[in-house]
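Heads up: the structure comes next, in structure tokens.
Note that one protein chain is taken out, while the other chains of the complex remain in position.
Going in written order, the chains are labelled A and B, and every chain counts its residues from 1.
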Amino acid sequence: AELKFANYMAPTHPYVPGAFEPLAEKIAAETGGALTVRIYSGGELGAGPTDQYSRVVDGVAELAVGLPGYTASSFPMTLLSELPGVLTEADGTATLWEHIDVLQPEYRRVKLVSLWSSAQNLLYSRAKAVRKPEDVRGLKIRVPSRNAGLIVEAWGGSPVSMPVSDIYNALQTGVIDAAMIDGTATLAFKLGEVAQYLTIGMDTTISPFFIVMNRDAYAALPAEQQAAVDKVGREVSDLGNRVQLTEAQKGIDAFAALPGKEVIRLTPEEAAAFNALSAPVVDKVVAEASAAGVDARSVVDALKAK
Amino acid sequence: MSPIFVGTIGIVCMFLLMILRTPVAFAMLIVGFFGLWMLNGIWAAGAVLLTESYAAVSAYSLIVIPMFVLLGNVASAAGFSRGLYEAAFAWIGRFRGGLASASVIGCAAFSAVCGSSVATAVTIGKVALPEMRRRGYADGLSTGAIAAGGTLGFLIPPSTAFVIYAILTEESIGRLFMAGILPGLLMTALFIAAVLVVVSLNPAAGPRGEAVPFGRRIAVLGQAMPLVAVIVLSIGGIYIGAFTPVEASGIGAALVILLAVARRAISLAAFRQAVFDTVKTSAMLYMIVIGANVLNPFLAVTHIPTALGEGLATLGLGPYGSLAVIILTYIVLGMFLDGLAMLVVTIPIVFPVIVQNGFDPIWFGVVVVIVIEMSMITPPVGLNVFVVKGVAEDVPLTTIFRGILPFLLAMLTGLLLIILFPDIALLIPNTMFN
């Protein structure tokens, strides 16, 4: 059988050769060619990152890549992992899979194939050099999620929500003063052209990615093909993580190489000032999730303990 | 049956349905749905229908459609648009085709705040079409000028098309925007030239108005003020960072309503009608977006776009031969496909061929955007034409497509000039960034 893999990113995106094509090749190899994957890139099966999870749930495609953060209400536990200080860039993916049984109940409507933690979100600032929390006071900062918004508020800034595609223009004209997004944005969204400073080193959120499979399509596979999907999915989680971290680092280096632009690398002491303010956010989110019936405290503790 | 065969049958059926008076949106929707049903089963086809409908009607970037339509409708009902045209007419109405030229200039001005061709055509169309009709302009000339002028929305920055091209090719958005300025002005001039050619061949198409005394011309400028103020405030607000281009649509609509109420220029009944017309036109446009977005995944699973791109790469025609084939393919595909969808699907296939042949990627971005713009006004599927038809309901589509012909020739001329003299596109970005 052939599985359709929906990829909202361009066919030229590093994820395609770095993770998605290996997924297709490995599944074909594991099943002796009985199960193949065809990648539809550039949003051919439906555009944009936001509705990819829906597309798999409803059956537009058998497989899709997406971010749990775009349907945050479905993944309260997975998204606890994005809170500051819960996962580290280096071994976040391994930690997630260590505790995957705790997270699995959230993936009732699909089959979770791959899950990887991403790169730290950073602060691209339009004009103001951000070195200490006082510098953030009063700044309007685009945030990728509600949790990131709580962090910005804790620092003293004003969180703004807007689609990724609007960030470039909004930073250029000053609708927002800064944007919180990971290092890939220098190259992917050209933020190096419109931001003067890039601040890195404080704890922010780490937005996880996943590849999910349509539940019925998975159930229809013979056991050995299911096993192949499971095995390859776990391997591709590490590949996806590697692509994201490599690209984010490239983005930071590219920003540093731009003439007249500055990458501000906070010292541990400087970062501690930010982290002290954002630490209570974890407790706040845990309390909210617990009130909603999720055993958030034990999930956070387990992930922190690795 | 091979997917490509099913795809070909699907496209044929779509034209049959259109000939049989099925609305364009539903022809695309029907073919997309049944095609996906054949290739992927009814469950997957229904899933595409559902997710694309929800994605379209809840898309943040598309809210410019209802907001700009509202802006235009209220401006018309309050007489602001007429005021602008009284002024334009006083100044250039004594020239033949003066109002059509003024509409093209209006489109160019509006394009400087708006990244969308459709929204530009709607806004200026709402304002200009009734006025040109009142002054006895031929329907073909007036609708053609608006549909073509609207396409400047993509060429003159800001531009959604350039942003998508930049993201697909990892080129600089800023450079691409800069590269669009001179070609945008060139195209504006060529459109005005097209108007002049049309009225010199058929003077009745754009009648000469009476000469207006100078004092009166100054006095009448005041009537243009409300809309000029809204345009200036919108551009200014984006420029100083008060709001995003998407938000500018809502701010512009709110400003026009405030002005209309403050000047007691609109009755409650007229306002109600303007709102009714807005939701009706918006529903029509959203339905077209839904239809196109259901058709596109069907075409994707037929593998037709991929096959075309791969076929091209293997032909070995040399740089300008490949470029010619690419442009011709875009023009042919663009007759049927939505321009932006075509861009997303084909650029990844075409772009490597272009770079290998030594063409400048920024320059090619300009070329592609012009071709995309052409796709918006070529029959049978031309989004800008449908939009103009929505504004000028009683004008047959045939008349509009016929009226567009001179402007299409102007675009081909512009395209040729930019291919012959790449500096038209590259002068500003190279001067600014190097």
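Miscellaneous remarks
The working rule: a contact is a pair of C-beta atoms (placed from the backbone, for glycine too) under 8 Å apart; a residue touches a chain by one contact, two chains touch by 3 or more.
Please note the rule applied: contacts and distances are computed from a predicted model.
In the listed set "Phenylacetate-CoA oxygenase subunit PaaA", "Cytochrome bo(3) ubiquinol oxidase subunit 3", "NADH-quinone oxidoreductase subunit M" or "TRAP transporter small permease protein", the entry agreeing with the UniProt name of the missing subunit chain is "TRAP transporter small permease protein". Listed residues B:I11, B:L50, B:L185 or B:I235: the one in touch with the omitted chain is B:L50. Set against the missing chain, the residues B:V275, B:A307 or B:L427 yield one that touches it, B:V275. Checked against the hidden chain, the listed residues B:V197, B:V212 or B:A254 yield one contact partner: B:A254.
By the touch criterion stated above, the residues of subunit B touching the omitted chain are 17-27, 29-30, 33-34, 42, 45-47, 49-50, 53-54, 57-60, 62-63, 66-67, 70, 241-243, 247, 249-251, 253-254, 257, 272, 275-276, 278-284, 286-288, 379-380, 386, 389-390, 396-398, 401. For subunit A, the residues in touch with the chain missing from this view are 57-58, 69-74, 109, 138, 140, 143, 145-146, 149, 158-163, 175.
We adopt the following convention: only the chains that are shown with their structure count from here on.
Note on chain placement: the centre of subunit A and the centre of subunit B lie 35 Å apart, centres being C-alpha means.
Of all the residues in subunit B, the ones that touch subunit A in their complex are 40, 43-44, 46-48, 50-52, 54-55, 60-61, 158, 163, 166-170, 172-174, 238-246, 293, 296-297, 300-301, 344-345, 348, 351. By the touch criterion given at the top, residues 4, 10-12, 40-48, 50-51, 54-55, 58-60, 162-163, 165-166, 168-170, 173-175, 187-190, 193-194 of subunit A touch subunit B in their complex.
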